[in-house]
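What follows is part of the complex, with its chains left where they were.
Chain naming follows the written order as A and B, and within any one chain the residues start at number 1.
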Amino acid sequence: MPVLLDPAAAWPLDVLLEQVPVHGLSWRLEGDTLPRVAGLGTLQAAGPLEIAFLSSARYAAQLQQSRAGAVVLAADAAEAACAQGEPGFARIVTPHPYLLYARLAQWFHGQLGALSPPEIHATAVVAPDAELADDVSVGPHAVIGPRVQVGPGVRIGAGCVIEANCRIGAHSLLHPRVTLYEGVSVGERVILHSGVVLGADGFGFAPDALAPTAERGRWVKIPQLGGVQIGDDVEVGANTTIDRGALDDTVVEHGVKLDDQIMVGHNVRIGAHTAIAACTGIAGSTTIGARCMIGGAAMIGGHLQIVDDVVISGGTTVPSSITSPGQYTSLYPLAEHAEWQRNAAVVPQLARLRKQVRALERRLSDNTPDA
Amino acid sequence: MPVLLDPAAAWPLDVLLEQVPVHGLSWRLEGDTLPRVAGLGTLQAAGPLEIAFLSSARYAAQLQQSRAGAVVLAADAAEAACAQGEPGFARIVTPHPYLLYARLAQWFHGQLGALSPPEIHATAVVAPDAELADDVSVGPHAVIGPRVQVGPGVRIGAGCVIEANCRIGAHSLLHPRVTLYEGVSVGERVILHSGVVLGADGFGFAPDALAPTAERGRWVKIPQLGGVQIGDDVEVGANTTIDRGALDDTVVEHGVKLDDQIMVGHNVRIGAHTAIAACTGIAGSTTIGARCMIGGAAMIGGHLQIVDDVVISGGTTVPSSITSPGQYTSLYPLAEHAEWQRNAAVVPQLARLRKQVRALERRLSDNTPDA
């Protein structure tokens, strides 16, 4: 229930809305009285000084109980809310409530206080031949290696380690404790969350066919000589890892959004504006198209091609290429455990069950005079 | 096979047991001779100077071979062990062997040597307006931001980064390289393992309905304005991440135990004393009840309600709410690969197979004079 601004300095709703950069999104205000507002909140938690939003019909029931001073919502939802008379909240009516909420949140976020002025902290270790543009911040105990190039306005958090020959584009933000291995390239306005590791070695080993018998099964490391390229406007969640390529680069195109604890193998390519939820793994050399949406804890096999505009349900394993847009799923249905046991016991008999059914069909046809 | 104390200073078993704070747990000693003990060990590895324990009937067979000087076990197991005469080990008989083992382990752990005296390391960077209570330790290269409040007896490991306005309750322990983003609140006696990230941005983006065609699919970031609240007596495993809320806080209630590499999405709430094994992901806005036990690598979908006292098997995907206590499972049965192929080939034909069976039933009923 964050009241983001000082309530004593709450803004008249119409004045505030005029301040918010909506990038062309249309909206109109409805309501008998316009509240003063100091923050944002959910329908359930917002109070009279806060703006809430309704972006999905599944939460429409919460609208009647909401104590919010104003609600962002679509025209039909606004009309429904007024069916019984003037509701207790002003309406900010827009064709895209969730997008307008995003713009409002960005504005409030900006009000939270100016960023600290750029500073290279005295404990940071910056190589003499690293090139830092103007207005770069480097936090305490961060390490910036030789020949690193850092664009204007970049903020590098405490404890980050940027190895030699990396490039970081303008206005990117590295939260604390991010590692960039040698030669990683990061675009502009990129956000890397804490614990991210870009450019660690891909998982490449050749079986040692010449190993002595006692060492049978030994592996020979294949040095990973490729790099990692991260496009503009990419966001990478906490503790996500993106490995460097074996020879060519691993590539994340612009606008891609990666959640926490995702693992991107070597030589993967992820197309523009694809969004991937947490805990997903993508094995090496797989190409994922643009504008895909991949649910959490998905597992994508290696050396696959997935076309643009594919949706993969959370928890799904993808063992083969996907050649048509659409939604794909591979979940075993959840059940109460004893029921699961009863049905799962049949799974190892499925091939036999199918045979039995075919045999029954044959026998019945043989037995049926009119078949 | 850790012998934890100097064997030369081994304790008589009865004297040692009187030292151990058992918090009311009853026990009695049985055996013709009481050994001197210097440590703990498993049934298989313990020697005459060590105490072993038997907490599950599945390991009863190991009891006969054990060389342990003493064994913690339940009355019926002790009786069975003596059926053939006095065994080679003393018996510490208690209704709760695993709990007594935990108390013994805590006592031995305490004997391992006093903690180093509290110290703010000279290389730590502590904001002038951070408030550190008495007896706080801050390791080398740790960073503590403005207005952070740290309770008495807290230990903050090397390389931790605690951003502005965080609160850490008394006697909590942060192992090295933990990140707390701005405004995270951590309770008392909390343990955070290395690589934990609390308060990174939740995964929130609105589709940019106004994007030009060339940028179709573009996402607009929703600033994550909520926080993270961690209750008392919570433990969080290595490299686990808990994201901050979008508007309301993400909440982990007291006594919750999280294993390594768990991902907790924004606005999740986890009820008191729930234990979650490693590699589990919990998508945003899901509420998990109290005293749940969730197996490893489970995947819990977003916006779900899971009631108290639910058990979820390891590897299970939960795509919908769970409204009754009990155990739930969704595993596809493991099989040798060729057998798996045979049966898995039938899965995409299941709907047809059911139709065929129904058709057979109808045909057989039609053909059967007495049906």
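We adopt the following convention: a contact is a pair of C-beta atoms (placed from the backbone, for glycine too) under 8 Å apart; a residue touches a chain by one contact, two chains touch by 3 or more.
Bear in mind that the values here come from a model prediction, so they are computed numbers and not experimental data.
This homomeric assembly is drawn with 2 chains in place; in total, the structure file defines 3 copies of the chain.
Keep this in mind: only the chains that are shown with their structure count from here on.
Averaging Cα coordinates per chain places chain A and chain B 25 Å apart. Within the complex, the chain B residues that touch chain A are 123, 125, 141, 143, 159, 161, 163, 177, 179, 181, 195, 197, 200-201, 203, 205-210, 215-223, 225-227, 239, 241, 243, 246-248, 261, 263, 265, 279, 281, 283, 299, 301-302, 311, 313, 316-320, 326-333, 335, 339, 342-347, 349-350, 353, 356-357, 360, 363-364, 367. Chain contact summary for the complex, chain A toward chain B: residues 1-2, 4, 23-25, 40-42, 45, 95-96, 98-99, 101-103, 105-106, 108-109, 121, 123, 139-141, 157-159, 175-177, 191, 193-195, 235, 237-239, 255, 257, 259-261, 272-273, 275, 277-279, 290-291, 296-297, 313-315, 331-337, 340-341, 344, 347-351, 353-354, 357, 360-361, 364, 367-368.
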